[in-house]
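The full complex has more chains than appear here; those shown keep their coordinates.
By written order: A, B and C. Residues from 1 in each chain.
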Amino acid sequence: MDKPLYRHASEVSFRDTDASGWLHFTNIFTHVEIAEHAFLRSRGLLVFDRSQGGWPRVKVACEYQHPLLCGDKIEVQLAIAALGTASVTWNFEVINAAGELAAHGSITTVRVNHLGRPQPLDATERTHLKERGL
Amino acid sequence: MDKPLYRHASEVSFRDTDASGWLHFTNIFTHVEIAEHAFLRSRGLLVFDRSQGGWPRVKVACEYQHPLLCGDKIEVQLAIAALGTASVTWNFEVINAAGELAAHGSITTVRVNHLGRPQPLDATERTHLKERGL
Amino acid sequence: MDKPLYRHASEVSFRDTDASGWLHFTNIFTHVEIAEHAFLRSRGLLVFDRSQGGWPRVKVACEYQHPLLCGDKIEVQLAIAALGTASVTWNFEVINAAGELAAHGSITTVRVNHLGRPQPLDATERTHLKERGL
């Protein structure tokens, strides 16, 4: 990723793995979500609150290129590919300790209110989410 | 378990395992919780509802005797060890396909209302939860 | 899905949910994997074995249309979209109890040997995996 909007260092836990010895494929998304939430918090934006809503996913995709093992240090890189009225499409890359691209993909989230209904991004959200690194 | 109150058949999924090849120890509790919820539903009792509350755990314990692998058929057996004013203590055993005791332990849950505050077991709950198999 | 190759009934567990009250998006893939493994077992095909290998994912995608709650009955429907030399691309649909499409997507898996290296599908695998319902 040329100019990521955000970088988040993480580590593959034993719990992330499965019997193959590798990180279970679903946990790439868990690490990406943790990075996304760290970014949102760093900007003072909502992550999740029962009375205010959150960011459910409507579309996700991932390609896996290198397996990850328990204890592997990884970096999640995030960029914003598109902003809709109430949605954000993130691109992500997961880089392993050797600097290789272990996985990459995209996630589209929708800003919903406390009833789970889409709610247009407000000015503050739009400002912080426009600062894209692409 | 001599006379279980409830038996629930289950299967170890790939997702349940970790890099050791065995079921990750936390997932014994997941299978026991699924059995407990199946029992509660079978009696028409609340499992969880945001407006009515649920059954958070206040104390759990487990001993592991045989590892479980992906695809292993298991049976979770439940009995009620004690009923408090607002709490239920379950004993559980997890039996593998060879009929061996793979794990056993106990879980104490508290009936809470929608605010997460303890709420005494009502007559219906007490009736169904008293039908113990011990 | 017009003619699914396989249908697998499942249920959303409490453990599958997150603080939004809905199934955590990663767990759609867990339920799809459980269905895929049930299909493979039903045909006598390998699911995972440390000495024989398995089916790691190289590409996944999902779109979410209806949230799923704890206790929801679901059906996972599978079809095979493409067979490669060593790969299988599955299409999946997750149907809720109202018969609505809750989520759909695709998963590409690669047959690997015990060293994690791609291994061409053998005649038996090809026979069973060709019986497509598309």
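Assume contacts are C-beta pairs under 8 Å (C-beta built on N, C-alpha and C of every residue); 3 or more make two chains touch, one makes a residue touch a chain.
Please read all numbers here as calculations on a predicted model, not as lab measurements.
Novice: Whole complex: how many copies, 3 being shown?
Specialist: Taking the entire complex into account, the copy number is 4.
Just so it is clear, only the chains that are shown with their structure count from here on.
Novice: Once chain A is fitted to chain C on CA atoms, what angle does the rotation have, in steps of 5 degrees?
Specialist: 180
Novice: Please identify the chain lying most centrally, where each chain is represented by the average of its Cα atoms.
Specialist: Answer for the innermost chain: C.
Novice: Centroid from C-alpha atoms only, then distance chain B to chain C, rounded to Å. What do you get?
Specialist: Centre-to-centre distance between chain B and chain C: 27 Å.
Novice: State, to the nearest whole Å, the distance from the C-alpha centre of chain A to the C-alpha centre of chain C.
Specialist: The mean C-alpha positions of chain A and chain C differ by 23 Å.
Novice: Could you please state the distance in Å, as a whole number, between where the Cα atoms of chain A are centred and where those of chain B are centred?
Specialist: So the centroids are 33 Å from each other.
Novice: When you check chain B against every other chain, which residues touch at least two of them?
Specialist: 14-15, 21, 70
Novice: Which residues, counting only chain C, touch chain B once they are in their complex?
Specialist: 13-15, 21, 30, 33-34, 37, 41, 47-48, 50, 70-71
Novice: Okay, in this complex, where on chain C does chain A touch?
Specialist: Chain C reaches chain A through residues 19-20, 22, 25-27, 29-30, 48, 50, 54, 56-64, 67, 116.
Novice: Show which residues of chain B lie in contact with chain A when the two form their complex.
Specialist: That would be residues 14-15, 17-22, 24, 26, 69-70 of chain B.
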